[in-house]
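Working notes, structure below.
For this view, one protein chain was removed and the others were kept in their places.
Should a chain be cited, it is by its letter among A, B and C, assigned in written order, with residues numbered from 1 in that chain.
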Amino acid sequence: MAAPTHIPASAANEQAKLSELYSAFEAAHLAPLWTQREGLMPTTPEPDARPTLWQWSTLLPLAQRAGELVPVGRGGERRAIALANPGLPGTPYATPTLWAAIQYLGPREEAPAHRHSQTAFRFVIDGEGIWTNVEGDAVAMRRGDLLLTPGMHFHEHHNPSDRPMAWIDGLDIPFVRYLDAGFFEFGPDELATRETPVAARNERLWGHPALTPVGVPTPRSSPLMAYRWEHTDAALRAQLELAAEGHPGVLEPGHAAVRFTNPATGGDALTTIRCEMHRLRPGCRTTPTRIAGSAVWQVFDGSGTVHIGADTYQVAKGDLFAVPSWAPVSISAPDGLDAFRFSDEPILAALKLNRTARADA
Amino acid sequence: MAAPTHIPASAANEQAKLSELYSAFEAAHLAPLWTQREGLMPTTPEPDARPTLWQWSTLLPLAQRAGELVPVGRGGERRAIALANPGLPGTPYATPTLWAAIQYLGPREEAPAHRHSQTAFRFVIDGEGIWTNVEGDAVAMRRGDLLLTPGMHFHEHHNPSDRPMAWIDGLDIPFVRYLDAGFFEFGPDELATRETPVAARNERLWGHPALTPVGVPTPRSSPLMAYRWEHTDAALRAQLELAAEGHPGVLEPGHAAVRFTNPATGGDALTTIRCEMHRLRPGCRTTPTRIAGSAVWQVFDGSGTVHIGADTYQVAKGDLFAVPSWAPVSISAPDGLDAFRFSDEPILAALKLNRTARADA
Amino acid sequence: MAAPTHIPASAANEQAKLSELYSAFEAAHLAPLWTQREGLMPTTPEPDARPTLWQWSTLLPLAQRAGELVPVGRGGERRAIALANPGLPGTPYATPTLWAAIQYLGPREEAPAHRHSQTAFRFVIDGEGIWTNVEGDAVAMRRGDLLLTPGMHFHEHHNPSDRPMAWIDGLDIPFVRYLDAGFFEFGPDELATRETPVAARNERLWGHPALTPVGVPTPRSSPLMAYRWEHTDAALRAQLELAAEGHPGVLEPGHAAVRFTNPATGGDALTTIRCEMHRLRPGCRTTPTRIAGSAVWQVFDGSGTVHIGADTYQVAKGDLFAVPSWAPVSISAPDGLDAFRFSDEPILAALKLNRTARADA
Partner (left out) sequence: MAAPTHIPASAANEQAKLSELYSAFEAAHLAPLWTQREGLMPTTPEPDARPTLWQWSTLLPLAQRAGELVPVGRGGERRAIALANPGLPGTPYATPTLWAAIQYLGPREEAPAHRHSQTAFRFVIDGEGIWTNVEGDAVAMRRGDLLLTPGMHFHEHHNPSDRPMAWIDGLDIPFVRYLDAGFFEFGPDELATRETPVAARNERLWGHPALTPVGVPTPRSSPLMAYRWEHTDAALRAQLELAAEGHPGVLEPGHAAVRFTNPATGGDALTTIRCEMHRLRPGCRTTPTRIAGSAVWQVFDGSGTVHIGADTYQVAKGDLFAVPSWAPVSISAPDGLDAFRFSDEPILAALKLNRTARADA
C-alpha cells in the first residue's frame, strides 16, 4: 500500500474529521469509492436476484381467477401476471433484465394493439386457438411455438375460440426501464384483422430453411415471427439421434439444444433476449455451468431436479425458474425433460461482457 | 484540355518521335494509358463474354457419350464437361468468373475425394440415386436440390444405383484461377463412406428453419450442404400465393425468387457465388434488368423466351444460358417457368462494385 | 376495449375479490401488469435520475481534504469520490449506467494495480505529472487528455511529482453491477513500472492518424490508451475554421464536436461508453436535443449556461452535470466553451434502442 500522506493525531480526532468529510460529501451529492468498492465491484458477480421457482400449478389457477375478475383492454392492455423475484423487492421482475409473465385470454377476448421499444416473445406451454397479430399479420399460437414481437411492431391478441388459453410472455421491460429507453404507443382500438390462418404471411415468406425471399427489403429485426414446435422438436430429436450414432451435435452427452435465430442474420432472434429449447434424454444430468447474465427457464415437458447454487427444486411441466448471473446450474432428468430457456446473453455479448465457466472445464 | 507544353515541328517528325517513344515503352515493359484508356475503362461494361445458350438436348447426349468413353477417377477427377463461352476463346469458362459444367456419373461409378480453394455447388435437374460425401457426410442428390461443397471441404461422389445421373456443377474456378488463389489436394483413393442416408448429418443439424444447434462451433462457411426442392418449391409457391392475396413477397408481379443462404449468417450460401431459384407464373414477362457481374441460368421446369440484349432464345427444361455483365435480361414465360440462377454478385457486393438497373426504374 | 367476461355483483364485493387475488399474487411472488403498466412502459422515458450540477469549486476542495485524511491503497484501491445523483438515492451513481468521480493523488502517492470487467477512462481537467500504467505501459496524464483502461486491463496510478493532481474517472460501474457481469482482480502490490515517458508504447504504435502496425495482432478493445489534447484541440479548431470558410464539418452552426474512437474499428473508443469533446464558439446556443440514454458533461474551458428540461445552470471550468435520458439539453456560451461529454450511447446503439430528437427537426 502506498504511504499515507497524513499523520493521525489520535484515532478519535481522525474519526471526527472523517465524519465531517463524509457529511460534506453527502451534502454535495458525493460518495466515496473506498468505503463501498467491494460491494460495487465484487470479485465475482453477487446478484441481488435469487434463484426462484414458480410452479405452474400455482400460476395457472391464479391466471384463471384473474380471467374472471379483471377485464383485458385499453390502459392495462394485457392480463399478464409477472414473476417477481423476491431478491428484487418492489419490482415485478424475474431477473434484473428480464420480465416473465403468464398471460391469460378468455374465450372471445381481445387485447388491443400497442407497440413499444421493448422486445417481446410468447411461448406456448399448452393449448391453441389464439392469434397474435403483428403489424396486421395474424400469427397462430400453438403448443410449443415461440412467437416474436420485436421492438416497435404493433401487436394485438385475439381469441376467437370458446376456450381460454394461457402462455408465457418474455420481455426486456426491466432492461429498457433501467436504461430509460422505452417508448410506448397505443394502436387503434379496433383489431387490425380477425383472420385465423394456419400460417402467417411472415412464416410463408421466411419460414423455409436457409431460403430468403429476393424481393423483400433486408429487415431491421427478425422477419420471422413464429418458430413452430414441429421444427424445434425435429431439430432436438435429430441431435440426440446423431449422438446415438456417434456424431457431434448435442451440447453435451444426453443434452440437445437449439437457439432460435433471426434468419436474416443467423444471430439471436431478438436483439436483447436469447431464446433456446433444451432437451435432456432420460438419465441426463447437465454439467454445472455458470453464465454471466441472468436467465429464466420453463419446463415444457417431463420433469426433473434443478440445482442452482445451493438450492434444489423439483420441477414439472410449466414450472418456471429464474437463474441469477453466475449461479451454477445443473438439471437432472431421470425421465427426460424439455425446457425453454431465455436469457439476456445478447446484451452481454454485444458489449463483450459475456463469460461462461463449466465445472468440467 | 490543358495546353500542351510542346510545339509540334511537323506532323511526320512528331509521329516519328512518338513511334520511337512507344518502342522504348515496349522495350521497357511499359504501356501508355492514353492510347487504350477507353478499352480499359469503358463508360459502361463491355464484356468479352457473350450471351450464349447451351441446350440440354445437346448436352445430355454428349455427357452420356462421355460416360461410355471416358473413365472417371484420379487425375482428371470428374467427368465434367464445361460450358465454354465463345466470347472467351481458349477457356472452358461460362463467364469470366464462373465455371458451369454438366457432370455425369454412370451406374456404380465413384469419383474420388479431393478438396480445393474453389467453391462448388451441384444442382440436380433430374434423377436421383447419387450421393456426394462432404467431409465424410453423405448428401443425397435429388431432382431440384442444391448441394454445396464450400472451399477446402473434401468431397467425393458415388452412384450405388443401376442408373446413370447427370447434374450441373457450378464453381468459381475462373475467378480463383484469375486471382492465382487456388490450392488443391487429393484425398484418399478409397471412399470415406458408402452410406446412402435420406438426409445428411449436416441437414439434420442445420436444416430446420431459423434454428441453430447450440453445441456446434460457429462454422466458417455454410454448414448446410443440401437445400431440398420441397422447401424451395414451397417458398416460391407461397410468394405467388401471397401476391394473389394482395401481399408483398414476390420480386415483381408474377415473378417469385428465393436466395439460398448460409443459415449461420443469413448471407449468400457460398462466399463467391450467389444461388437463386426463380419462378415465373404463366404469362409473366420480367422487367429488363442489368446487373454488374455475370450469371448463368438453367431452366428447371417449363419453357419460355429469353431476351439478353439483342439476342433471343427459346428455352426449355435443362437449357443453360450465360448472361454477361450489364446485359439487359428479360424472360417471358407464356406457360410458366422455373429457373435456377447463379452469379458472381457476392464478389462485387463484398468489394462495393455491385450495381443494378431496371428498365422500369 | 374487449368485453369483460365477468358480471360484477357489486363494487364492494368485486373489490374484495380483487384484494384477495392481489394478496395471492404477492404470496406467490407475482405482480399484475395491468396496475403498473404505465410506470413500467411509459410513453416516453421517465427517468428517476435528475439533472444535477456538481461544481468544481465544491469538488476540488473536498478531494483535497480527502487527500489529507484518507490513504490510498489496497482494498479501497482509489481515492475517488463519486457524483451521486439525488434521483438515485442510496447509490453513488451519476446516472443509472454511468459512474463519474473525481480522483485525487497526492505527491509521491501510488494507487495499486487491479483489473476488472468494468471499462474506465480518465479525463484531465488540469495539471500533469501523473502516470497511469496500463498492462505495464506508462501513460502520462496531462491537461485535456483522455486516457483509457478497457475492461480486464491491469492498471495502477503513480505520482512521482511534488504536486497533487485531480482528474475525473468515468466507468460503467452501475451498468456492470446492474447486469451482475463484473469480475475484479487485485494485481501485484508493487508497481509494474515507475517509468515516466512522454509517450506510452501504445501511443507510439497506434497514435498515428489512420496508420496501423502490420505486425501487431488485431486487438480485442482499443489499443490506444491516450488521446492527447493537442490533437483534440486541433480537430475542433479545424471544424470551426472549415465552417467559417463555408464548408461542412461542425455538428451545427458554431458547435464543433469530435468522438474518440478505437483506431482498429473506427467505432467508439470504449465498448460501453461514448466519449466526445465539444467546442462552442462564442455566442453559440446549441439546439435543444433529446437523446435516449444518459450522459455526463464536464466543462473543460470557458463558461456558459446549460438548460436541461426546466433546469438552468451557470457552469464554469471543471463543473460537471448529469443529463438523464431523453431530457432536452441546450448549452449557451456567450464567451465560448469547451466541454467533455460521455454517455451510454454505445449500449443503446448495440441493442438498437438508440433514438435522437432535435428541436429543429
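Here is the rule we go by: contacts are C-beta pairs under 8 Å (C-beta built on N, C-alpha and C of every residue); 3 or more make two chains touch, one makes a residue touch a chain.
In this text, all values refer to a predicted model and were calculated from it rather than measured experimentally.
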Chains in view that touch the one left out, judged over the entire complex: B, C
Listed residues C:Lys17, C:Arg74, C:His231 or C:Lys352, member touching the removed chain: C:His231
Listed residues C:Arg74, C:Arg108, C:His153 or C:Arg259, member touching the removed chain: C:Arg259
Residue numbers in chain C that touch the chain omitted from display: 201, 204-216, 222, 224, 227, 231-232, 234-235, 238-239, 241-242, 247-252, 255-266, 269, 276
Absent-chain interface as seen on chain B, which is shown: 1-6, 14, 17-18, 21, 24-25, 28-37, 40-47, 49, 52, 54, 58-59, 62, 65-86, 91-92, 96-97, 101, 106-112, 116-118, 151, 173, 176-185, 189, 220-221, 271-272, 292-294, 324-326, 344, 346-348, 350-353, 355
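Throughout what follows, only the chains that are shown with their structure count from here on.
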Rounded Å distance between chain A and chain C, as computed from the means of their C-alpha atoms: 29
